[in-house]
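For this view, one protein chain was removed and the others were kept in their places.
Letters A and B mark the chains as written, and numbering starts fresh at 1 in each.
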Amino acid sequence: MKSAALSITDLTVDYPLADGSVITAVSGVNLEVAPGEIHALVGESGAGKTTIGNALMGLLQAPGRVAKGRIEIGGKPVDIRTGRTEGIVQGKDVGAIFQDPMTSLNPLFTVESQLGETMRHHLGLSRAEARQRSLELLRAVGIPEPERRLKSYPHQLSGGQRQRVVIAAALCCDPKLIIADEPTTALDVSVQAQILKLIRGLADERGVGILLVTHNMGVVAEVADRVTIMLKGQVVESGPVAQVLGAPQHPYAKALIGAVPRVDVKLPRLPVPAQESPGTAAAREQVRARMGGGDEAKAGVLSVDNLVVEYGTRGGLFGGGSRVFRAVKGVSFTVEPGEIFGLVGESGCGKTTVANTIAGLAKPTSGSVTLGGLPIGAKQGGLARKVLQMVFQDPYSALNPRLRVATAIAEPIAFYHLAATKVEAAEDAALLLEAVGLDRAAGARFPHAFSGGQRQRIAIARALAPRPRFLVCDEPTSSLDVSVQAQILNLLKDLRDLAGLSILFISHDLAVVRQMCDRIAVMKSGEIVEQAPTEELFAAPSHPYTRELLSLVPSLDKIAREPAPLGGAVG
Amino acid sequence: MSLAAPKLPATRRRRLQMPVSVMIGLAVVVLMLAVALLAPWIAPTDPTNVASFDLMSAELPPAFMPDGDPAHWLGTDNQGRDLFSAILYGMRVSIAIGGGAVLVAASLGVVLGLLAGYFGGWVDIVIMRVGDVILSLPTILLALLVSGIARAVFPEAGTAQWAPVILIGAIAIHEWVQYARTVRAATMVEASKDYVRAARVIGLPPLHIMVRHILPNVMSPVMVIATINLAAAVLTEATLSFLGVGMPPTYPSLGTLIRIGNEFVFSGIWWIAVFPAVTLVVLVLAVNVVGDWLRDRFNPKLKGR
Partner (left out) sequence: MIASIGSRLGQAVLVMLAVTAIAFVMFRYVGDPVAMMSREDASPAEKAELRASLGLDRPAIVQYGEFLGRTLKGDLGISFRNQRPVVDLLAERLPATLELVIVATILSLAVGVPVGVYCALKPDGALTRAIQTISLVGISMPTFVTGIGLILIFAVTLRWLPSFGRGDVVQIGGWSTGFLTRSGWASLLLPSITLALYQLTLIMRLVRAEMIDVLSSDYIRFAKARGLPPRYINFRLALRNALMPVVTVTGLQIGSLIAFAIVTETVFQWPGMGLLFIQAVSFADVPVMAAYLLFVGFLFVVINMVVDLTYTLIDPRLRTRRA
């Protein structure tokens, strides 16, 4: 019998600290990857999946070390104490694919040099032989015009092409095992689909064992044969993909898989336990009362009319030749009061520019944005800026690290004189914190004390503080773990129902959009190609681009899932 | 993201962990600051009072040498001025001018950097181009020119009263650019962060956003640069005084003292130059040790300057 491509027994990785205590990042992990098999390693951030990948590549960062366990690659043992491999050569027996193709290649060397150097070192090939083989590899990974590309520098390639070069470099000595750490996370859906297909092909045609580290369940369902789910450094469930994803046994695995938004069917709420503080329900009632009052309660329809946004690239003081880039080319849509309107598209399609323009962060070249027929933030005759607020993608940069949470939330309340006194403003801030499911005492702390999901709740509370009628959410959950994402999505739905907010929801994730939105517009290259009610769009997409996008989304739908139960322990 | 090691709580512990060398450096800085501040009470004589000079006891060696006088334990200079007192007062002058220059440069640089970084456009272009031109001349040359021109235009410029002002201006005119560049870059980074964008969406006015949101977040590199810059400013002042365009001999800084001593080095009267030089180097070294640590500790990206 052929030996396994990778076999890990009882692996434990420690990070000893200066004060003598030890953080155990990975403990007692067993894992096996057969030749030609794709084994997915999944888990949320901090689960230890990347640490395992780094341990295998000998790239653990100091002071991390393998405390115990046994690793065999292609039947040959790795000396875990030194991290050195007996008879195993990094790059020759194990190949690696990193997450970000933009930084994995050295910007100063050509593709040929970076592919060839590995083969010349490990296989002793001459320059000409290495060149010949590099050409073959580039063809194998599907790069057009390989002869020309050999002479290219990394910056001349697109992200997808770079990732292909990285894969070629990992392949160049015919390794038995490839460790792919989030290989498609930095790529667009369409490129992701191609790269996944390529990786699947490598396993099938070359018999390489692949350890695929990822957080994306859709990717797992799409390409992997087996899957191991990790939680806090330990394996909670492992087995064939269909079995684990279709009928998970462990409560955490059940909850994790349940939290993945489905593309196939719209659920009223995502099946995760709501995170609420004791005062949440009462606080929400009070918030509803406050937001419902006032003259601006009926803000009306948001109307985006033939919006064009151009960016000028200035050629410098003496450079001359400025060029204009048209990011948004005449986009029109309306959002009804209380509606959640989705805007989807791949990176660079202009969806974020639309959001920025509506929020007043970018200036339109032509066209208009009005709310209930009035411009927003205009000097005269318009609505105050506060009627429209925004929730951003990255919860880590969305809060000022030097301001206490309550201060940050109270700032707009004081600025717009929405409370008579400082004490009342502070009380308003505390109510908002409770309304988004946090404790009111949280206000006394600084943002660094909170997790990503909690920060996003705070950011939402701050957006609600000036009592807006409209919320623009720009990828509000794409940097969050899947279970946290589900909670935030539920929260946004609750708030819409509570205060009658309208929401413009921007995302690249079709499954999320399906769960959230009433209507959807699909953007491509600065234009809206299709606009329809959600169910209609998913049931019968009319534009070819929409159909292509839908077909490319890696999703769990291939695997029959039991209806996920509400509740369960999500970490 | 995925390449990072697990987040270790070690960072907070490291903040408190100060290497012995840095503790010594900090102690020396504090000690020298205190001595400089208290010089009039500590020094045995007043080195700026010509009446206290005694030409009869000029060029006395330090007290530990055969001909030394216990009353002047570091010896005397060519005017019969007690060297120990002169060094204490000189340190006071050097630190005051260095600190003044840092204060002026940092204030100017922070304000201009904030404006350039937040508004961009022509404000940015004008401020940064002026900075480019200034940086295209080395500190020492620019400082020499400023004090040279000041002397030619304004005869009083070399006096004890005006020389410090000229020196502070001559040093700060070059150094503000560094603050402005750093603050501009940091401001651009912060301004593109979502918390600043959120403040703009809320409708807060630019001045409020700059002062309340951005400024506190760009100050830590400024503090680091200011520390390192204090060392550089003290050195520049010393160099100018050494070259004869700084503090006058009647109110000497450490650089002036070394300039005086330099004329006697060849005749074997080494102490007039060496003691002030050692003081200067110890002062600058101590500040640098602390500054270096601060830089590595708080701002690993600010390296290599």
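The rule is short, and it goes like this: contacts are C-beta pairs under 8 Å (C-beta built on N, C-alpha and C of every residue); 3 or more make two chains touch, one makes a residue touch a chain.
What you see is a predicted model, and the numbers here were worked out from it, not measured in a lab.
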item	value
Among B:V29, B:A238 or B:I260, residue touching the chain not depicted	B:A238
Full-complex contact with the absent chain, from A:S21, A:Q156 or A:N306	A:Q156
Among A:N106, A:S158 or A:Q249, residue touching the chain not depicted	A:N106
Contact set of chain B toward the excluded chain (per top definition)	3, 21, 129, 132-133, 136-141, 144-145, 147-149, 151-153, 231, 235, 238-239, 242-245, 255, 258, 262, 265-266, 268, 270, 273-274, 277, 280-281, 284-285, 288-289, 292, 303-304
Hidden partner chain, residues of chain A it touches	57-59, 89-92, 94-96, 98, 100, 103-110, 117-118, 121-122, 153, 155-156, 166, 169-170, 315-321
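By our rule, only the chains that are shown with their structure count from here on.
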item	value
Distance between chain centroids, defined by C-alpha means - chain A, chain B (Å)	47
Of chain A, residues touching chain B in the complex	15, 17-19, 23, 25, 46, 48, 50-51, 54, 60-61, 64, 98-99, 181-182, 185, 213, 317, 359-361, 377, 384-386, 388-390, 392-394, 397-403, 408, 411-412, 415-416, 459, 462-463, 465-466
Complex interface listing, chain B residues touching chain A	1-10, 13-14, 17, 125, 129, 193-204, 213, 216-217
